[in-house]
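The complex is shown incomplete by one protein chain, all other protein chains being positioned as in the whole.
Naming follows writing order (A, B and C), and every chain is counted from residue 1.
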């Protein structure tokens, strides 16, 4: 059986370090979130909010224009762009560090066109997080993946659609084989979320059923985007994002039967400040 | 005289138990709220917010598109759909566990058409909560009720419209007879709200005049929907929702002359966490 | 010189009493706020918010439809209606207890038409609060006042426009003479706001320069509306509203250099709960 390593607090504490004094928003990356059709606008808001509160230097949401107002009403910190405006995306995407595609995107023809545009424009040096309906589209349309750093964030059913592995057959061995065939990192969302990357398999040690509410996955994409945008070690950044999202929920769950996406995003800055204050000695005792 | 049982905290504590660790949003039900015309959009927002904060796994609001932005501006956790889009509702309604119809729906021709669509599409296995203007429409148009699990949530005047029983004549006997003729559960909202179901009559023991403000009833529908969606015992879930809505108001009223709907919804996660922590011993001493 | 009485806490404590247990939103009045054009939509939001948080049973905002979404995004508790829809206002206004007209209404032709509609439809038994641009319109167009209970809420310049009395000449004697000619109650907003009603003159004893920020006056109209809608003694309700608005600002100003309208409205429920807990003995020692 394959060895799974545990994602624990010390990885997060080693990743979220105090920022250097003489740094600027440009040092913390520009994240583009793509998604949110006329029915699922909330999903792209939640992903974008997590990217902003998670510390990305700049965040732009490419979404259906019907979502511009609701996004800005609670998140003036983000910029917006029409996700069907190919000319604009063509200018914008090369300037990004990290792109999230999928939250609330839907699976209709327009969604597919948008996804194809992103796949066409993404650059090899960028990180592309593929979530939700974008995973379904990749699976259903057998789309060719672009040549870039990809992170898939499926739940077990989406993973089945993508790989053909039924939930009960999703063993570490089979998952790893599928992940390596995809040439991508995979965050397989479940009770104890698993992260497959290169030749490593990691398992989350925190998180609970207070996260069992719509939007938790959208929020996770934003946290991952912010972390890989701003932290040097991309693997640890990814693992830290998975842990942080769940650990905040656990902390809030002391006083909340469900931990809603907006609650988790709003708690990101203080959780990250806590982590940044830890010294190596603290970490041992954590 | 009929025996009325008291709705007390122990029912709530036995209902709101810690969630099983290995559970997902799908385990906590999908709620559809239907209502909110161009003038009463706030009502559907308040109902939907209560369903989200009350712990339903997924929540979709079917409403006038003019309400999409205001809803998402404060509640990205919910999805939206045009409540006049019959094709969309035809796809959506069969996937639901619980449907609320009525908050802010109005009583014009379009409202009636929407209500008829819901009645046509609802399935026998689902739970349908009929509130506010939907009750008025059922009464005024003598609409045939669909074959499903129905919960009416009238105040005393709406109950009069539905049954012909004048407020002063609304005795437990007459109310129960009317309820049984309707083959429905009835939450009769008043100072001490009464719940009629099967051969039982229950009376709430909490709640006060801080709830005497527009939207309290809309919020109650969302709490009921979330509770019957996620808890196994549907009768106890209904009673617990009635109690929880009032008890939160009583707690907030210590420091609030009126307890507005948004205040109550925002307090749901912490109240439910409190309840879930109670042990059987605590319950006795409550 | 005329005798001015002081508005002190004991009036407020005698007015804001614990609500009777067996009461309903209908017992606390329905307030209509009228105003908010395409540029000044914030004003009607602030007035409406104060009416909701101040405890009115139901609140409807008649405003430019471009303000519906921003209002509902922060205040789902209120209903909305197009303030140019005469048919709708004709149905709605007779059902109201208190009407506020003026916040953000503007002074153009459309504003005047709306104001005339309100004046035409208001009933003798209702209370009409005339504020801001509505005062300017009454003065500039020499409009005939309707036969109802009127409360004007001018600042000193608006009062000059309405009466011709220059600020430096605004003595209690002249103000009272003007007020009696108007057959209206007058809240003359200034450092120590004065209230003229019948043969009484009252002067506020609280409030400070933290209120010197746009929207304070709009908020005051909502507090007055909520208080005269829900409390029996209309004179004491008016005085209590003036005091409450200022006193909340004073309390918040301990920790806020400016006390913004939304801060004051959000503090209304807790301030009112404080007041309702006071016993007669407390009042003496206040």
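In this section, a contact is a pair of C-beta atoms (placed from the backbone, for glycine too) under 8 Å apart; a residue touches a chain by one contact, two chains touch by 3 or more.
Note that this is a predicted model, so its numbers are computed, not measured.
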Residue of C:210, C:229 or C:242 touching the missing chain in the full complex: C:210
Touching the hidden chain in the complete assembly: which of C:66, C:113, C:171 or C:233 does that? C:66
Contact residue for the chain not shown (choose from A:23, A:90, A:113 or A:233): A:23
Of A:9, A:78, A:93 or A:188, the residue that touches the missing chain is A:78
Hey, which of C:33, C:60, C:179 or C:259 is the one touching the hidden chain? C:259
Kindly note down the residues of chain A that lie in touch with the hidden chain. 16, 19-25, 27-28, 52-53, 55-59, 68-81, 268-270, 272-273, 275-276
Contact set of chain C toward the excluded chain (per top definition): 38-43, 45-46, 49, 66-67, 69-70, 73-74, 155, 191, 208-210, 212-216, 253-263
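The criterion applied here is as follows: only the chains that are shown with their structure count from here on.
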Taking the mean of all protein C-alpha atoms as the centre, the chain whose own C-alpha mean lies closest is B
Rounded to the nearest 5 degrees, how far is chain A rotated relative to chain B when their C-alpha atoms are superposed? 90
For chain C, which other chain has the most distant CA centre? A
Separation of the C-alpha centres, chain A versus chain B, in whole Å, is 34
Separation of the C-alpha centres, chain A versus chain C, in whole Å, is 48
Touching two or more other chains in chain A are residues 69-70, 73
